[in-house]
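Below: one structure in structure tokens.
Missing here: one protein chain of the complex. Every other protein chain is in place.
Labels for the chains are A, B and C, by order of writing; each one numbers its residues from 1.
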Amino acid sequence: MEKAFMRRLAEPKLENPIFVQGLPGFGNVGRIAAHLLIKFCDAKPFAELYSPSFPDYVSIDAKGICQLPRYEFYYAPLEKNNLVIMTGEIQPSFDDVVAYYEVCEEVLDFVETLGCRFIVTMGGIPITEDKTQVYIAATSPRLATEFMEKGAVIYSKGRIVGATGLTLAMARERKLDGVSLLGTTTGFRADREAGFLVFKFLMKSLGKEIKEGLVENNAPEE
Amino acid sequence: MEKAFMRRLAEPKLENPIFVQGLPGFGNVGRIAAHLLIKFCDAKPFAELYSPSFPDYVSIDAKGICQLPRYEFYYAPLEKNNLVIMTGEIQPSFDDVVAYYEVCEEVLDFVETLGCRFIVTMGGIPITEDKTQVYIAATSPRLATEFMEKGAVIYSKGRIVGATGLTLAMARERKLDGVSLLGTTTGFRADREAGFLVFKFLMKSLGKEIKEGLVENNAPEE
Amino acid sequence: MEKAFMRRLAEPKLENPIFVQGLPGFGNVGRIAAHLLIKFCDAKPFAELYSPSFPDYVSIDAKGICQLPRYEFYYAPLEKNNLVIMTGEIQPSFDDVVAYYEVCEEVLDFVETLGCRFIVTMGGIPITEDKTQVYIAATSPRLATEFMEKGAVIYSKGRIVGATGLTLAMARERKLDGVSLLGTTTGFRADREAGFLVFKFLMKSLGKEIKEGLVENNAPEE
Partner (left out) sequence: MEKAFMRRLAEPKLENPIFVQGLPGFGNVGRIAAHLLIKFCDAKPFAELYSPSFPDYVSIDAKGICQLPRYEFYYAPLEKNNLVIMTGEIQPSFDDVVAYYEVCEEVLDFVETLGCRFIVTMGGIPITEDKTQVYIAATSPRLATEFMEKGAVIYSKGRIVGATGLTLAMARERKLDGVSLLGTTTGFRADREAGFLVFKFLMKSLGKEIKEGLVENNAPEE
């Protein structure tokens, strides 16, 4: 394996889907939000991305089966929107900057062939004050304002580290539209509350009101 | 040398051989088990793998002769099974993740051309409790169960770092069968007992009972 | 994005322009001097360089818009000289040496196609003594002497780390002429005074006397 490669498991037909990405990071906010989304929408896996830049360890599941690190793609046909959701347990090695660029390109190449023209990345931002909040960064002032009106705070003069920011900024380079939804989190431990908040905000933006407690028990444990 | 390359020293005829890999790592368990296997089976060297990702130092032998870092391949025609055994003094540089993927691919490419359809990787796992045990991870639930019945414990929800896990998980991607045999070890020093236990378990799985003390004095010193 | 790429925003006509580069580094001297130059000359952006070796974070501006790391190229038609000015917020990852070479080559390839035959790199050098000064390194003894006569001190037996030195030394390999203007700085914090001194020295070399205080308030904050 010298390059990243994509394995297709199914060929779902999706009209103008929205791409939603949630990976590990601060408070694991993005990954938790993506898992909630997958559970809530009953999304189905249809593709996997492997890369030699992913960590050099493998996970063993409860039955003892080994599994290479990978990103998993799910699809969910909602009433109003088709969704493509990507998550995974890992990001490229911390200090392999070039790998981040390559993997994000690979992801965008793939979702563009699926017809995605709108990109949502979800993540956490470390905040010392104790206030839960969803921050927003966007590919255009119009989108930033639109999501601000929905209740997010503009992440003005901030900095987003890793795939959450890179995917959005690369999407902008490709003239795609998109936003980063960033949940404030006070620690490095898995922050379910922040993950739930980002998930809830996304669903509301898509026209679904989520009640507290509905999916909380389905969050991944880590 | 810009890429890994394989040097053939001999062209042994091997029918449906099993590939067994033991490299340095926790307690040096994998490497010790591989050396015991080579000694016990009187295996002969027939190929060497060199890679620019291997460490940038050379070893000098007792006669003063320098030697590039490499993986060595041995073959052994047992009664029931032909074996291909790989070992070496090194793994790729700790933080060169891409190199791990490349080298493991290279190894699997090679052993597939030899006709290997079953892969055994041997290694150590750090355990704080003081109980010697062989853990198992596998490419399928059937194999995990089969080796559990032979006395191994399923390494449920574990993680295997480095080539021991990657080679197995990549073998699974290629639809090969295989297992990782993981000896518990309490330290980072060479753990001969754990290495012997893994070796003994493997031989038993292959239909040979090994008595204690038989090969102990042949273990590599490091 | 597997390689660096240049995006053109405009195609200015420039006769025999001088290339001036100022990037972050000790005391941020180079970047501050470049910003002063851009402001003073009312230079216009016309190209951007992106690279997978740039850091894997994105910046969000005041309006919430995300932006990939990049180098920006500006042009300014002065009375006597056309200038091409490059600056940016970042350098390649600290320990990715190959990236430094690649990015500097990319920059020189580009400015040579623009017709630049003279290269100025600006940076800071850490000095423990408390004396502000502009040091000079050059591609030829003639140039070193010429700038010494203008008031700079020859940076004899010194060492220049990062793009400031590499771009100059690579320019010399290409038979281009050039100098590094190095402002002494006592700390790692943004040193506006040193940046101003380098800017002022450059303008004087180009035939413009700059008065103290003229552009001071336009320096970048960081």
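Points worth noting:
What we mean here is this: a residue touches a chain if its C-beta (ideal position, glycine included) is under 8 Å from a C-beta of that chain, and two chains touch if they have at least 3 such contacts.
Treat the numbers as computed from the prediction; the structure is a model and nothing was measured.
Partner chains of the missing chain, restricted to those shown and counted over the full complex, are B, C. Touching the chain that is not shown, out of C:M6, C:I90 or C:A169: C:A169 (per the contact rule at the top). Although one chain is not drawn, its touching partners on chain C can still be listed: residues 95, 97-98, 100-102, 105, 136-141, 144, 148, 154-163, 165-166, 168-170, 172-173, 180. Even with one chain removed from view, chain B keeps its contact list with that chain: residues 1-2, 50, 52-68, 93, 95-96, 99.
Just so we're on the same page, only the chains that are shown with their structure count from here on.
Counting every residue number used by either copy at the chain A-chain C contact, under half are found in both chains. Chain A maps onto chain B through a rotation of 90°, based on Cα atoms and reported in steps of 5. Between chain B and chain C the centroid-to-centroid distance comes to 53 Å (mean Cα coordinates, whole Å). We define each chain's centre as the mean of its Cα atoms; on that basis chain A and chain C are separated by 37 Å.
In chain C, no position touches at least two other chains.
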